[in-house]
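Structure incoming, see below.
The complex appears here minus one protein chain, its other protein chains still in place.
Moving on, here comes chain A:
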């Protein structure tokens, strides 16, 4: 039994989130061609791939943000693929978009308190302010007056309040200074310790290496391969070819 088969055997029993034959379209153009994913409870998984491979579209399809998609998506064994967009979050799924989605018409605190609580066990506002002291200091400022790093912290923080169990992060380090990237890495590791399942789309491979336990490599809207962090050293050259780095 190969390592990958062993992972499949485990994940099929315990997958908190799974996708089968996930397809998605932008207008007439098909972006996903049948993605299969199985994410275990509490693990941090990175989706790797070149620009335009379909990583962000995969996250958006799981969240329900793609207007046109097909396939099966299950959270905790329950099919959510046909639910209205606002019902999907109530199954414990939180999404932080690449552009962060901070609302300019709302203060930092209003942004933080905006997403409804979907389950018990989320961070309290006090815990969030302890985790991100900058946000407390600037809670009465407009959300978009924050720096890029602070906006990313706010985008993650507001989802943590809701009690979600699965966090989808799209390019969380995009355009941020190295010191802020490190800080976001610390936060992701802290969330993992709290048992939150994380799916991460990341171009910064060094960052992904620091936090991810498993990888999916996506190309042309399909899963090319998947492997654990332990298998990464043996695949570095192949991965460099695929990612073009």
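The definition used in the following text is that a contact is a pair of C-beta atoms (placed from the backbone, for glycine too) under 8 Å apart; a residue touches a chain by one contact, two chains touch by 3 or more; residues count from 1.
Basically, contacts and distances are computed from a predicted model.
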Omitted chain (choose from "Branched-chain amino acid ABC transporter permease", "Sigma-K factor", "Ferredoxin--NADP reductase" or "histidine kinase") - UniProt protein name: "Branched-chain amino acid ABC transporter permease"
Sole residue of A:27, A:77 or A:105 that reaches the chain not shown, by the stated touch rule: A:105
Sole residue of A:90, A:210 or A:235 that reaches the chain not shown, by the stated touch rule: A:90
From A:118, A:146 or A:160, residue that would touch the chain that is not displayed: A:118
Residue, one of A:18, A:63 or A:173, that touches the chain absent here: A:63
Chain A residues touching the omitted chain (full complex): 63-65, 84-90, 94-95, 97, 101, 103-106, 110-111, 113-116, 118, 162
